[in-house]
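Below you'll find the structure I mean.
What you see is the complex with one protein chain gone and the rest in place.
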């Protein structure tokens, strides 16, 4: 068995659990991590009554959209660190992931957040020693682009 | 009694109820509207277990911060329309407020969201016929600046 | 001959001349419009001594990068209006293009602006009646991504 690959997969599993299970507000949003690799992460969540921001149009609250885009951006920035984790002590790895934080975020609301199931994905644009920049997108189940965003994350 | 002033206060009350009671996700966040005038709006909310984004540091989720900043920005943009509401029909007023929507949002996370009680306020920077720009700030109970943001809102 | 197509090409030519010849600061930057269609526009410019922002590293000034990204975003937003121009009077067309303006701009500086020849392109993300959102990218001659940006433009 290839220990190194196993370990790398272990880091991604850990990130998945962190974003899905250990962040209380992500549970409020009902976020599921659908993939996470060094290329970035993807998430999904379902429309629910209490995620609504506009009662007339029954669309997602803008804050739900920005929250999920920030989460998938953070997941993507964290995943970009996995190659640096190989060989580090457990404590160093934990510290490395713990220090990932959003510096700033821009969200562009392109269409009303209408739908039953939404997916969000992130792509690394800059991967520096200290700072990562990620572009994010959110689609509904008809593959309509609901929102895009850009986040700058502290990574070191 | 000055009917016109009464009406204006009525519009602000309506906005307060809209943001506090009628937007399901604002209730999830526990937002209270603490003031709303033509100069802008202010909101407050309390730390709660399920608003946490970082279990180690017990700080607010970035999405909670962006959600509240967007909400107080939308409230401020809506409040800036009140002077235009005088003399309009009930239906026209409702439509005017209903079409307010976030075009884009930037959030700068300045300090970890640590505290028990947070306040957020908005200030109009541009008040055009079609588009408004608002700058927002969030403080904790020690008056530490946690985050600032800038939002562009459709208003006509 | 297909009159309608000719007219459409005429509008794109007009936009090319506007951005290349009629905006004094675009001439300072040495901008050439390399393509413009309803899908967006592309531009190119060459490194020059007076576009330098960092004398040690001899890299582009950040303001040159933001200026060109804003310009190609404005070109793209304008080009998205061409389908609406068909059948309008000369005066109405001129007014339509004249009112295009940047509401806000975000630029992410991903790599030092090193190179001899730079290209920039825009892609429409939102094309509304009043507001357009464009994502922009700038590469150097080695196809390295130097910067990305997002602009919100008034279009009606």
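As written, the chains take the letters A, B and C, and residue 1 is the first residue of each chain.
Here, a contact is a pair of C-beta atoms (placed from the backbone, for glycine too) under 8 Å apart; a residue touches a chain by one contact, two chains touch by 3 or more.
The model shown is predicted, which means the values in this text are computed figures rather than measured ones.
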Touch with the omitted chain, as defined above, among C:7, C:102 or C:127: C:102
Chain not shown, touching residues in chain A: 103-104, 106, 130-131, 133, 150, 152, 154
Footprint left on chain B by the chain that the document does not show: 106, 108, 110-111, 125-126, 133, 135, 145, 148, 150, 152
Footprint left on chain C by the chain that the document does not show: 22-29, 49-56, 61-64, 66-68, 70-71, 74, 98, 101-109
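Keep in mind that, in the parts below, only the chains that are shown with their structure count from here on.
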Separation of mean Cα positions, chain B and chain A [Å, integer]: 25
Distance between chain centroids, defined by C-alpha means - chain A, chain C (Å): 31
Contacts with two or more other chains, residues of chain C listed in rising order: 106, 133, 150, 152
